[in-house]
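Got a structure for you, written out below as structure tokens; questions coming shortly.
Showing just some of the chains, left in place.
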Amino acid sequence: MTMNLDQYFIKQQPYYRPVADEVELYEAAYSVRMPMMLKGPTGCGKTRFVEYIAWKLGKPLITVACNEDMTASDLVGRFLLDVNGTRWQDGPLTIAARNGAICYLDEVVEARQDTTVVIHPLTDNRRVLPLEKKGELVHAHPDFQLVISYNPGYQSLMKDLKQSTKQRFGALDFNYPQHDIEVEIVAHESGVDRSTADKLVSIAERARNLKGHGLDEGISTRMLVYAGSLIATGVSPTAASRVALVRPITDDPDMRDALDAAVTTFF
Amino acid sequence: MTMNLDQYFIKQQPYYRPVADEVELYEAAYSVRMPMMLKGPTGCGKTRFVEYIAWKLGKPLITVACNEDMTASDLVGRFLLDVNGTRWQDGPLTIAARNGAICYLDEVVEARQDTTVVIHPLTDNRRVLPLEKKGELVHAHPDFQLVISYNPGYQSLMKDLKQSTKQRFGALDFNYPQHDIEVEIVAHESGVDRSTADKLVSIAERARNLKGHGLDEGISTRMLVYAGSLIATGVSPTAASRVALVRPITDDPDMRDALDAAVTTFF
Amino acid sequence: MTMNLDQYFIKQQPYYRPVADEVELYEAAYSVRMPMMLKGPTGCGKTRFVEYIAWKLGKPLITVACNEDMTASDLVGRFLLDVNGTRWQDGPLTIAARNGAICYLDEVVEARQDTTVVIHPLTDNRRVLPLEKKGELVHAHPDFQLVISYNPGYQSLMKDLKQSTKQRFGALDFNYPQHDIEVEIVAHESGVDRSTADKLVSIAERARNLKGHGLDEGISTRMLVYAGSLIATGVSPTAASRVALVRPITDDPDMRDALDAAVTTFF
């Protein structure tokens, strides 16, 4: 089976608006193939950043949405039954290691702590991946790099990365962009004018102040783009905000009132 | 294997009685392919609404009743053993993504939190579904949309959607219809006259006031239609109410007395 | 594979002694294909009632003894390996839905809560059963009906039906029959005379008063038939009561004394 690596290249430049020196730092880290960890809340642009970097570096990007059911075999590969008996099929991590792709493990903290140890030999100077079931030791392609995302707000006693995993990565912090940058992003992505985008960002900022005071998470940039998109189709800003910003994140009547009031303030 | 997509089209207009602007808002959301979340108690019409929308938009509808045993493979697909070895079979989510169907994940909160992360890449601007076991990256058909239902009353510490999932959806609230609309629905669906339907709705309204005061849930519109159907076959209204409204929802003697009294008041 | 449906028909009229209007109510419910729930303690005749109804309606009856290990596949079906690769085999629920049988899920509360959600699409107006693994949507045969049994005394925090399941069923209460009817049943089924049957029923009534005061359950009608059968073979009534009524339900010395005393009072 020839691997169709072509599908993993990002063909068009993704829209990404840098907020600091994160692009330069990542490029330096890539140049020494340091494994990287992107920290930050949901919907603030981590995934978009990785796509932008992969496009900029011209490397294929293999993304894995981690989950608790994911076994080491889902990452590394397994034997499948074929007309001639069993046939080995590389998993996404192995494909990336063999072919020099960037492998992005999204929401890695969802994976079982102990599944994550399979990445350890790829993250120190050995840069190898033992396929124990196949009896093969894969030496990573020189272009291979591992990057993981991580939302510190989700840390709990039950789910956190082990120190022995964390210490194998350099780390970059991400957060919601500054007001003007976020306005620019929302306008660009949703098609609303800057004035409407400005109001949407202002609503989000109020909601973010409620995080930890009744809201588990604030309103993300992605949600603002959703609201803007509805407005751009002709939905009233109030209804769009209700559907895309308020209703999804809380069922608490008081929080809904507070958020609806914020919407009314600006629209 | 050619996919029999035809079976997923709704052939006849489902009876749906709009209660507000929910149809227009959903159509706007669909026009920008925003993933949608329908919130509300059991039996208030969420499933019927999705069927109506699919009929109105002329799109196939693939419904998945979520449950805790459902694995990512049940959604995405798996290899089956064939005469020539293994053969890949798309799961319902993949069928929907490839063919441009609306995919409805009913009672999504029943699925394991971490199974739900497989929908993430379909719900942001990437609109892709990685089939990791097959090594394929499915780009969603332009008509594809994801819609989930969610009963906030079932939230618990153990079972709730993750914020990073919630933030990927616009949300519409559903509830039991207003008195007159519900009377119209019950009469239309069960075949009883408006006067009988009016009494049934009044009984339900009393029961709904007991929610949280001894009843876990009130009497739903669907149960009223059941009771009406029995009456239409000649069963006495009292016996029909006992069988279809009271006995199913409580075994507590006091609650049964209270509900039976409400039945006697109206019939 | 041609389905041997014939084995599911009840060939001879089962002995069933109606206690109220339960037969008429069930027939009305069946005429509108309302899913039904039979509530009551163990051994009071729920299963016999379903067999009687299936015989009276002339429909095949497919019974499933639910248990915690039962997966959705056990109800719905699975792929089996055949000489030509995999072959789909319908589960009992699918067989019933396709062929218009009455499907009886006995002790449904034993099944994992989330396994039970597979019955939902069969219990509202859609009357469909999605075979997700096969990619087929089964539309239920017009004669198909679903009936479940449920012992409210077993409710616990861990095991109860979800409200969204309960609300999909009409419900009939069952209990031990009145004295004279139970005497008639015991005499008919075991072959003892009415006088002996009367004494056995009286012993049972004493034991039922101890339910919740040292006994988890009272003595059921089925146990009385067992005791009667032993007496009919020549075993002394005292020994028969000891073996069939007292020893099975308690190991507590005080409860055994109390029950043995009740036996001595009547024999």
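Should a chain be cited, it is by its letter among A, B and C, assigned in written order, with residues numbered from 1 in that chain.
Going forward, a contact is a pair of C-beta atoms (placed from the backbone, for glycine too) under 8 Å apart; a residue touches a chain by one contact, two chains touch by 3 or more.
Predicted, not measured: the structure shown is a model, and the values here were computed from it.
Enquirer: For validation: placed chains = 3, all identical. Expected total copies in the complex?
Expert: The entire assembly in this structure file is built from 6 identical chains.
Heads up, the rule we're going with is that only the chains that are shown with their structure count from here on.
Enquirer: What graph shape do the protein chains here make by touch: line, ring, star, complete or other?
Expert: Topology of touching chains reads as a line.
Enquirer: With centres defined by CA atoms only, which chain is the most remote from chain C?
Expert: Relative to chain C, the chain with the farthest C-alpha centre is A.
Enquirer: Through what angle, to the nearest 5 degrees, does chain A rotate to match chain B on its C-alpha atoms?
Expert: 60
Enquirer: How big is the gap, in whole Å, between where the Cα atoms of chain A centre and where those of chain B centre?
Expert: Chain A and chain B have C-alpha centres separated by 30 Å.
Enquirer: Per the centroid of Cα atoms for each chain, what is the distance between chain A and chain C, given in Å?
Expert: Here chain A and chain C have centroids separated by 52 Å.
Enquirer: Spell out, as numbers or ranges, the residues of chain C touching 2 or more other chains.
Expert: none
Enquirer: Looking at the complex, which residues from chain A come into contact with chain B?
Expert: 3-4, 7-8, 42-43, 47-48, 51, 63-69, 74, 80-84, 87, 89-92, 95, 106-107, 110, 151, 189, 216-217, 219-220, 222-223, 226, 229-230, 232-235, 239, 243-244, 247-249, 251
Enquirer: Would you pull the chain C residues touching chain B in the complex into a rising list?
Expert: Its residues touching chain B are 21, 25, 28-29, 31-32, 34, 37, 39, 71-72, 79, 81, 84-86, 112-115, 117-118, 120-121, 124-126, 130, 132-133, 135-137, 152, 155, 163-164, 166-173.
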